[in-house]
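All protein chains but one are shown in place.
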Amino acid sequence: MSDFTQRAPIALNDPTLRRNFRRAMDGLMSKRAAQFADPAAWAALRERGAMAKARAVARLPELLEQLEAKCTANGIHVHWAETTAQANAIVLGILQKAGAKKVIKGKSMVSEEMELNHFLEGHGIKAVESDLGEYIIQLAHEAPSHIVMPCIHKNKGEIAQLFADNIDGLGYTEDVDALTAAARRVLRDEFATADAGISGVNVAVAETGTLVLVENEGNGRLSTTLPPLHIALMGIEKLAETLDDVAPLLSLLPRSATGQPITTYVNMITSPRKPGEKDGPQAVHLVLLDSGRSRVYADEQLRDTLRCIRCGACMNHCPVYTRVGGHTYKFVYPGPIGKILTPQLEGLDCAGDQPHASTLCNACVEVCPVKIPLADLLVRLRTESVHSGHSQAVKGAGSRRSLHETLSWRGWQFMYAHPWAYGLATRLMARLGNLIPAKAPLMRQWTSVRTKPKFAGKTLHELARDKGFDHE
Amino acid sequence: MSDPARLRRPETVYFFGTCVIDLFYPGAGLAGMELLKRQGLRVVFPPDQSCCGQPARNSGYLDEARAVALRQIAAFPNDWPVVVPSGSCAGMMKTHYPDLFEGRPEYSKAKAFSARVFELTDFLVNVLDIKLEDKGEPVRVTWHGSCHSMREMGVVDQPKSLLRQLSNVTLVENPREKECCGFGGTFAVRQPEISAAMVTDKVAAIEETGTSQVLSGDCGCLMNINGALEKAGKAIHGRHIAEFLLERTSGQGGK
């Protein structure tokens, strides 16, 4: 069992963390809203993007083969990994063959899934994160708390202290330009001396074998251009059928993520350095990681999970994520997308409480640029978590089933499906309900910050009859 | 909207009271029915109704939810609109009944039923084109939009447009109007700490408006918000919009 519910109060009782997230999420929500101010334009673009991803998911096996064929023809080496362990071994093999001792990394959530840095360190290869946010949390020995803005949980003061402690010659300063310049200085040398660059992929275009990466800092371009070797890591679902799909997805992604119309850089890589070209890596490798995704694919409803373009809008708008932050989720993907993805990748037995950590408020559904029905999928996973047998779709199905809960819902059904039972029970509750003590089970949780609900004395059923409303 | 029921004014409507209103806010249910009646409609309250089934559906107990849903569908047999004073219960019946029965023999029945479901304020505005005359004293109020009302039923401006019809009512925008209050049915007891944090923030935002009343179209939210307001000793009180509208148009105290 994961202990999301137990961990939540730690974050809730940390006022600095609460403030950091609240401020950040408020800013991101208003910036996104400004980007999609025209509802008709948003609807049309969103439908185009959603269908591009829906088609890519529907045609996934043949598109993966097409991507492989195109990349190979373009000179990119394609590797397949079923598990993160296999992916790590593939990366290590490539690096060892090249004699690489140090890699510089662009941002990659797949590499977080693989815990690649830790793995490489264990094999004597230094992995340096170069995205500023990733660099900060690497210094702090932490995991990302957001899939787009990994160090969003930290404020300036915390980062200033971290830099003062870790960067030679830099005193404590909260000046953001000075902090940024210090990181540039340190990382520039790392770039110049790295033996390989590792990056993620935002969209891989099957039609042309092109890897599209978006970023603002330039570290992604550096990681994929300056070192002699580039290894790109991607989940098998990050596909688009054609180059035509790239523009709508590029329009949706940064606007949804950070409220910017376009990222500073859109980097489209189609091959390694060609003869006569003066720079770019001599070799480019693409590692396609499954790690549970093909299992998600097996179920027609759950398959929609694989449309995700990792913009993070769902977490930015999630009232639960905003209050507990990313680390409470413990797994790589937090927020609403994490609540549906993690139980599918890791199993309901170890992450089965996550689908329940939602009010089903639909704020995520409203903003998802590719129309993933997140709330319906949460309900589906809740269903799977308490039922086994009728479906093998999700690992750990039925692991949260309890006799007590099953009987409670059976009882609930009996009462609400039999008008005589309902009438009797509600008339009794209306009269006696206020006698329930505030410390009774369930009432205790409710009354922590609320007074007891007040039963009205007479039900609407009774009052409607008294007032002469027609019964039929 | 292409629902045929929107095009013309019916003579008779059903009223689905909801289980929360039945036990905790029957006054809101009566007010809703009275508002409809004053528009010249015959309002029918079938006694066999209970709950839309959302608690079971949202908890993953779909068979149980289906059994209760079928009982509701059976309780509203005639081809009259079903008016619901809750965006959340209406959302369950409108959008999730068809999902629940997809691929089952009852699907067409569920689909036909769902097409007749209306949220109360939406019905007042878009079907009845109601005209309200304010008979109350000047008052400042704020609005809490329920998540399912807004995001499943598309009811965002309808209730506020009703409030704007009232000449002596000043509607103060709630800075966090669209943020979930943290109720979420069983969520409030499954994740009590997170729910508490959410409702505490909601109450603070309501307090910021400087009004004396917060209105909403959903009694689940109101139970949560009112409980927290009362526990924190705030002078603000939450009410269902139906009660408020009825009181304003009847003159003070005219419930």
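Each chain gets a letter, A and B, in the order it is written, and its residues are counted from 1.
Basically, a contact is a pair of C-beta atoms (placed from the backbone, for glycine too) under 8 Å apart; a residue touches a chain by one contact, two chains touch by 3 or more.
By definition in this document, contacts and distances are computed from a predicted model.
Enquirer: If you look up the hidden chain in UniProt, what protein name do you find among "Transketolase", "ABC transporter permease", "Lactate utilization protein C" or "Short-chain dehydrogenase"?
Expert: The record for the missing subunit names the protein "Lactate utilization protein C".
Enquirer: What shown chains come into contact with the chain that's not displayed?
Expert: If we consider the entire complex, the absent chain touches A.
Enquirer: Just to verify: which one of A:12, A:187 or A:313 makes contact with the chain not shown?
Expert: Residue touching the absent chain, from the options given: A:187.
Enquirer: Going by the contact rule already stated, which one of A:280, A:398 or A:423 would touch the omitted chain in the full complex?
Expert: Within the whole complex, the residue contacting the unshown chain is A:280.
Enquirer: For the chain not shown, which residue from A:166, A:294 or A:445 touches it across the whole complex?
Expert: Answer from the full complex: A:294 touches the omitted chain.
Enquirer: Contacts of chain A with the missing chain: which residues?
Expert: For chain A, the residues touching the absent chain are 23-24, 27-28, 41, 44-45, 47-48, 51-52, 54-55, 58-61, 64-65, 79-82, 86, 89-90, 130-133, 136, 149-151, 155-156, 159, 176-177, 179-181, 183-184, 187-188, 191-192, 207-210, 216-219, 221-222, 225-226, 228, 236, 242-244, 246-248, 250-251, 258, 261-274, 276-280, 288, 290, 294-295, 297-300, 303.
Operating definition for what follows: only the chains that are shown with their structure count from here on.
Enquirer: Between chain A and chain B, what distance separates the C-alpha centroids? Give it in angstrom.
Expert: 32
Enquirer: Show which residues of chain A lie in contact with chain B when the two form their complex.
Expert: The touching residues are 5, 8-9, 12, 18, 319-320, 323-324, 356-363, 365-366, 376, 379, 381-387, 409-410, 412-413, 415-419, 422-423, 426, 429-430, 433, 442, 445-456, 458-465, 467, 469-472.
Enquirer: Residue numbers of chain B touching chain A in their complex, please.
Expert: Where chain B meets chain A, its residues are 15, 17, 19, 21-27, 29-30, 33, 42-48, 50-51, 53, 55-64, 67-68, 70-71, 75, 99, 147-148, 151-152, 178-180, 182-185, 187-201, 223-224, 226-228, 230-232.
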